[in-house]
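All protein chains of the complex are present and in place, except for one that has been dropped.
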Amino acid sequence: MFLRNCWYVVAWDHEIPAQGLFARRVIGEPLVLFRASDGSVVALEDRCCHRLAPLSRGRIEDGCLRCGYHGLLFDRAGRCIEVPGMEQVPAGTQVRAYPVRVHHRWVFVWMGEPEQANDAWLPDNHSCDSPDWVYRPGYLHYDVPWQLVCDNLLDFSHLSYVHEKTLGGTPAIARARPAIEAIERGLRIARHVSGVPPPPYYSALREFKGLIDRWLVYDFVLPATLLMDSGGCEQGASPDDPERSVHLHSCQALTPESESSTHYFFQQAHPAHLGDAAMTEGLYQGVVRAFEEDRDMISAQYERVREHGEGAMQSLPMDAALLRFRQLIARECARERTGQETR
Amino acid sequence: MFLRNCWYVVAWDHEIPAQGLFARRVIGEPLVLFRASDGSVVALEDRCCHRLAPLSRGRIEDGCLRCGYHGLLFDRAGRCIEVPGMEQVPAGTQVRAYPVRVHHRWVFVWMGEPEQANDAWLPDNHSCDSPDWVYRPGYLHYDVPWQLVCDNLLDFSHLSYVHEKTLGGTPAIARARPAIEAIERGLRIARHVSGVPPPPYYSALREFKGLIDRWLVYDFVLPATLLMDSGGCEQGASPDDPERSVHLHSCQALTPESESSTHYFFQQAHPAHLGDAAMTEGLYQGVVRAFEEDRDMISAQYERVREHGEGAMQSLPMDAALLRFRQLIARECARERTGQETR
Partner (left out) sequence: MFLRNCWYVVAWDHEIPAQGLFARRVIGEPLVLFRASDGSVVALEDRCCHRLAPLSRGRIEDGCLRCGYHGLLFDRAGRCIEVPGMEQVPAGTQVRAYPVRVHHRWVFVWMGEPEQANDAWLPDNHSCDSPDWVYRPGYLHYDVPWQLVCDNLLDFSHLSYVHEKTLGGTPAIARARPAIEAIERGLRIARHVSGVPPPPYYSALREFKGLIDRWLVYDFVLPATLLMDSGGCEQGASPDDPERSVHLHSCQALTPESESSTHYFFQQAHPAHLGDAAMTEGLYQGVVRAFEEDRDMISAQYERVREHGEGAMQSLPMDAALLRFRQLIARECARERTGQETR
């Protein structure tokens, strides 16, 4: 069960080469991406309509894509414009083309009906492309269904245990109750803890002497994008005092590759006027280490889910946000199936 | 189809660490084992009741087990005694706990109803923990259903072919007809051959000059434990003449890991007053080499069984014991299903 009428992140902008073909699968469908002659990104079904060979095994010719098996040539709209040996291309010889947007360095594809593609639904991933923020872009692959990774991002109580030695550092995060609020196509979640040790990964940013106050405030919006302000300041200090605080902005997007695997695009940015390349790299390494902790745990969880089914899960109050988001997805999917208006 | 109301060997005693967690699967169920504060072994379902994460990814705190995902804390009875952020643990928050016995260095778990756990059904694996016997403990993993390994152990005619260069050494073993006798919850099987060359693996124990007489006498009891006296003596000599004979005792247990994989715990012991560490090691290496011969053959056999089905097997007189034992298992399983008394 996947939403189709929404924008999925398929790649970082820099992953699509100036020349050449880039293959990636989204919600089970194989896509081939490349740049047209004007540099804009094109996304086609990665499967020739003739004998089903992957078009990503072909080559670009003047902004069109030539199949590497029998040589059919497709334009950026997916129309076949040449069949070797034929005078005329038979009607209906074409592959699917997907609407594409490059928005703040993320490449988005619209997997639903092209005429419904709605730019208002692109997320506010501004820190991906802003003079105010610096980061190293990240990507991880999960052999796990996307919803289990959503669950993880919608309940930060796991920071205390999975990330004890990276993002967490204290059981206080798990003990705090977050505020959860509905927003358009998603949830806003805010969690504050005070008088806690700085988390280990802050060491790349600032050396706090004593305990700190921390905040983690994020929107989580369809299909599965996290946009987060977070930070910490000396206990009792103003969060706005630049000498006594840390501010971060993070954008993270989950894209189902298949029913059982997931793409994870992420960045954790620090303010551009602070620190140097070593800080940027240190922050990236700290976050990657933590996200690998997540992946280890969720992969192990998924082994159990596969054999036991999710029905065996016992809900607890800490699951509030993830349960609401699962309901939101189910409702939107139902709406798509029944053909109702999606807005 | 697995028996549940019986003791399965889950580990050698030394495999369960003093601190830390040990994970192993028995009849398809994932278990986590650890030592309580008093050193006794605890076995719990290795799956948190909350989001199904494996508890073996958590940690011990004062003899209790803390889940590594969201921090639920479980006592040795499987009861959750803390949910981070909640004053009260909701009723019914618990995982399954399994009865455990440590008996002659084997750790047994009872997979059926706990109140039926019956210590009288622990096998007589005395040589695993006796001043009279010395051995190096062994473990092998099979990607094969346990019943095919039982079949192997219940028909020693394969010693002549699979183990020609290790345990066998002569076609006479295959030609001999064993005596088979019903015992409580199993079978007693006795096979004698005389005037045969000593098997190659005896070379670690004694250098026989000529032909010998051999005996292989064992009980095979539910669920799948072999307890064997074996040995050989110079042809015509008394088996009790310590200068002219070899005596061994072996305990071997098969535990289904899943429908298609099996744990194999084994030891082949020699008398403690004979030989040194080199003899112990030489005997162990000889047996491991032979058991790997079995595993190679049974794994190859299993490939054929998977695609062809056991129905294609043609029974021969040498299958008498294995067929009786399969009937015994089927009868006990049926008894469990229909809820009859198991004694």
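Chains here go by letter, A and B, matching the order in which they are written, and residues are numbered from 1 within each.
Rule of thumb we're sticking to: a contact is a pair of C-beta atoms (placed from the backbone, for glycine too) under 8 Å apart; a residue touches a chain by one contact, two chains touch by 3 or more.
Because the structure is a prediction, the values reported are computed rather than measured.
Chemist: Using the touch definition up top, pick the residue from B:V288, B:M318 or B:C333 that touches the left-out chain.
Modeler: Hidden-chain contact among the options goes to B:M318.
Chemist: Have a look at B:V83, B:V162, B:V196 or B:A290 and name the one touching the chain we're not showing.
Modeler: Only one listed residue reaches the unshown chain, and that is B:V162.
Chemist: Check each of A:L3, A:I16 or A:C67 against the chain that is not shown and name the one that touches it.
Modeler: Per the contact definition at the top, the residue touching the missing chain is A:C67.
Chemist: Considering the whole complex, which of A:T93, A:S127, A:T170 or A:T255 touches the chain not shown?
Modeler: Of these options, the touching residue for the absent chain is A:T93.
Chemist: If the hidden chain were put back, which residues of subunit B would touch it?
Modeler: Contacting residues on subunit B, toward the hidden partner: 151, 155, 157-158, 160-162, 171, 174-177, 296-297, 300-301, 303-305, 308, 310, 312-314, 316-319.
Chemist: Which subunit A residues touch the hidden chain?
Modeler: Per the touch rule, subunit A residues meeting the hidden chain are 30, 47, 49-54, 57-58, 66-71, 83-86, 90, 92-93.
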